[in-house]
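All protein chains but one are shown in place.
Letters A and B mark the chains as written, and numbering starts fresh at 1 in each.
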Amino acid sequence: MRMITRCLVALALFLVLAVPAGAEETIKLAGMFNLTGGMSSIDAPALNGAKLAAKLINEQGGVLGKKLEVIGYDTKTDQKACATAAQKAVSDGAVAGLGYGDTTFVNAAAPAFINANLPFVTSGATHPELPKWHGEYFFMVPFGDDDQSFAIADYAANQLGVKNVVVWTDNSMDFTKALSKFFKQRIEELGVNMIYEDFFMMGDKNFSAQIARLKNANPEADAVFIASIPNEAGLTTKQIRESGLDLPIISADGFDTELLVTVPGKKLANDIYFSSHTYREDTRPEVLNFIEEYNKEYGRDPENAFAPLGFDAVGLLADAMERAGSTDGPKLRDALAATRGYEAVTGEISYTRPSRVPVKAVSIISVKNGEYKVEQIWMPEI
Amino acid sequence: MRLPRSFLFTLLLGVGLLLVWFMEARMSSYFLMVAGFVGINIILAVSLNITNGFTGLFSLGHPAFMAVGGYVTAILTFPAMRKAMFLPDLPAWLAGLELPFLPALLFGGAMAVIVALFVGVPVLRLKGHYLAVATIGFLIIVQVLLKNMEGWTRGPLGLSGLPAITNLWWIALFVLTCIVTAWRIKFSSFGRRLQAVRENEMAAKCIGMNLFLTRIQALCVGAFFAGVAGGLWAHLITVITPNSFSLVMAFTIVVMVVVGGSGSITGSVLGATVVTLLTEVFRPMEEQLGLYGMSEVLMSLVLLLILILRPRGLFGTDEPIFLLPDEYRGTWKAKGMKKK
Partner (left out) sequence: MSWEYLLMQLVNGLILGSMYALVAIGFTMIYGIIRLINFAHGEVVMIGAFSTLGLMAHGGLPFPLVVAAVLLVGAGTGILIERAAFRPMRDAPQVTGFIASLALSIMLQNLGVMILSGQPRNFNFPDYLRFSVSMGPLDVRVIDLCIIGLALGSMGALMFFVQRTKMGRAMRATAQNLEVARLMGINANRVIMIAFALGSALAALGGLMWGGKYGQIDPLLGFVPGLKSFVAAVIGGVGSIPGAIMGGYIIGFSEILFVGLLPPAYASYRDAFVFGLLIVILLILPDGLLGGKSEDRA
């Protein structure tokens, strides 16, 4: 008898799913993020930023007379969940999708939106070929990995006078591999010599072997470029400095995190340079306003650069909706593509390039004795 | 009132097909995707049951077979032009090959079987927890290889933009094949051999059974269906990356089998359904409350409760009585044997 009860329960659950949830009169944006699992430290602040943007916009009267609602879908750092959740979001009536800080998950979730003729705006994935892979309905809020790698390579060669560099690549993430690829490409063009390339993986804690090889590099290394995500930023820096090496450490937006200073401590967080979104230590009113509002809402500073990026994704969509005068998929898409000079927290966004990667400024940020400073703003060639 | 079994089976089949047709015609794409995953998980759970449940092997390597099958199928269905661009290291004959879905799936399954043989021969001599650890090792080795052999698999980025060929009909086809195979195995002499290995190895050896061969066969059958499931999975999500085939997935499948009852096919079907659906049921609650991670916590709690209150799972090692073959009725349960 109990078996039959259980079968009935299963059937009931099936039916529950078939009934769609009741909807109110809001404009729904699907915030696709990994809020649990290994990528949660990167994605969770982005959802916070996105929800904050919606709240501020609603306080100003909303969009097209309606309230904006960002629904967060947790995809648990699992691609299968990405695909399922994306389908659910589309079925739930989202007018557009946004989110993620990494290409792998974008690839799993975006197709559901694109196939339904709904735009997808990634807040944090930076691979420059993403719009090409996914087609016309795909937009990026951040700059591409090529831009940020070129920026730091230029700075290293021209400002720091680096002639010989060692490259450390996180071989387990395509983001970091893309960074390395573009960095290596640029330094070759600039005539800088890459002595050799070393590898590690996301989740690694011990870099003593790589450090030992670095010490023995021949010719001696002027700098080391580390393509890593925030989790390894502090660890690598700490261990390199603790081993007595004080050569400049350079990287890209993976190093844009508090951990870079808190883990090694202020004394050891020295002589570090990385390229990132124009946000940290920036004095533009949008930035200061964002930080203040974030503190008011969540009681702490934004954890990393993905928070303002999430904020910007929603802002960008809202702005496009106002310009299009509608939330209809194709019209929204056209309005997005026509964006010129949108004043985002992380810099001005314009989709002037055919690749639909925004032409955004890149900040070169230095860390000296634990203090961040913007050294230079780099603009991509248009 | 005992209906003939063939009638019951045909009835079930008919209801199943009707359900599939209904869902394909009427339901949202979200619903279809969830239903698709239910089907794929059923295949995984039942095939794992053949290896773990019937034979008593503690194998955690199932996702590795899925990965092999998934990648092979994906590579074979990939348009030839894109193959050359994305996967430069493929040998020329492979790069030019582009197969339709069914042969690609079968090929994927076949490759999984070959890998199973390769791995099984050294590893199946181990027992219990040692086998579990060895299969974990195998799983990780496959993951690392997939991540690093970029010329063949495109590394961590994986293959994306796969044709979305999987639909409920394909899945239903293989669910049917898998269940029928498992059913026939269970009530055949091969099945009895598997269960003998599980129940009492010493006795099995005494009657002259070749333990090693039996184990390998169990592993290979399970691996074939896992490979096919991997191919279906890849073409449902349209993306395949090495990170998906992790230890967590292995545990999820084991959970489905244990919840349903290790050794019971009906149990695996139900276990897979319940576990897949429960995850989706908890989702809206998470979204409304903003308590992300809650669904995992609740699922674990539910699982713990089931395990405490009913450790043998929903069905134990049995099938519903009305579906059992005649000669098993009455003698199947150890206690209360009725004279036939």
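The rule is short, and it goes like this: contacts are C-beta pairs under 8 Å (C-beta built on N, C-alpha and C of every residue); 3 or more make two chains touch, one makes a residue touch a chain.
None of the values given here were measured: they were computed from a predicted structure.
Undergrad: The complex has one chain that is not drawn here; which of the drawn chains does it touch?
TA: Per the touch rule above, the missing chain touches A, B.
Undergrad: Touching the left-out chain: which of B:P88, B:G128 or B:P325?
TA: Per the contact definition at the top, the residue touching the missing chain is B:G128.
Undergrad: One chain isn't shown here. Among A:R213, A:R323 or A:R353, which residue touches it?
TA: The missing chain is touched by A:R213.
Undergrad: Out of A:L64, A:A116 or A:M201, which is the one that touches the chain we can't see?
TA: A:M201
Undergrad: Taking the full complex into account, find the residue in A:N231, A:S251 or A:S276 that is in contact with the omitted chain.
TA: Candidates A:N231, A:S251 or A:S276; residue touching the omitted chain: A:N231.
Undergrad: For subunit A, which residues reach the chain that was dropped from this view?
TA: Subunit A touches the missing chain through residues 36-38, 40-41, 44, 171-172, 196-201, 203, 205-206, 208-210, 212-213, 216, 230-231, 234-235, 238, 242, 244, 259, 262-265, 303.
Undergrad: Provide the residue numbers of subunit B that touch the chain removed from this figure.
TA: Touch set of subunit B with respect to the missing chain: 58, 122-123, 125-130, 133-134, 136-138, 140-141, 144-145, 147-148, 200-203, 247, 251, 254-255, 258, 262, 291-294, 296-297, 299-301, 303-304, 307-308, 311-312.
Quick note on the criterion: only the chains that are shown with their structure count from here on.
Undergrad: Roughly how far is subunit A from subunit B, centre to centre by C-alpha average, rounded to an integer in Å?
TA: 35
Undergrad: Under the stated contact criterion, what part of subunit A meets subunit B in this complex?
TA: It comes out as residues 3, 6-7, 10, 13-14, 16-18, 20-21, 35-36, 44, 71-74, 76, 78-80, 82-85, 87-88, 90-92, 103-104, 107-108, 111-112, 133, 171-174, 177.
Undergrad: Under the definition above, what is the set of subunit B residues touching subunit A in their complex?
TA: On the subunit B side, the touching residues are 27-34, 37, 147-148, 155-158, 160-161, 164, 233, 236-239, 241, 243-244, 248, 270, 273-274, 277-278, 280-281, 283-284, 286-287, 290, 292-293, 295-296, 314-315, 320.
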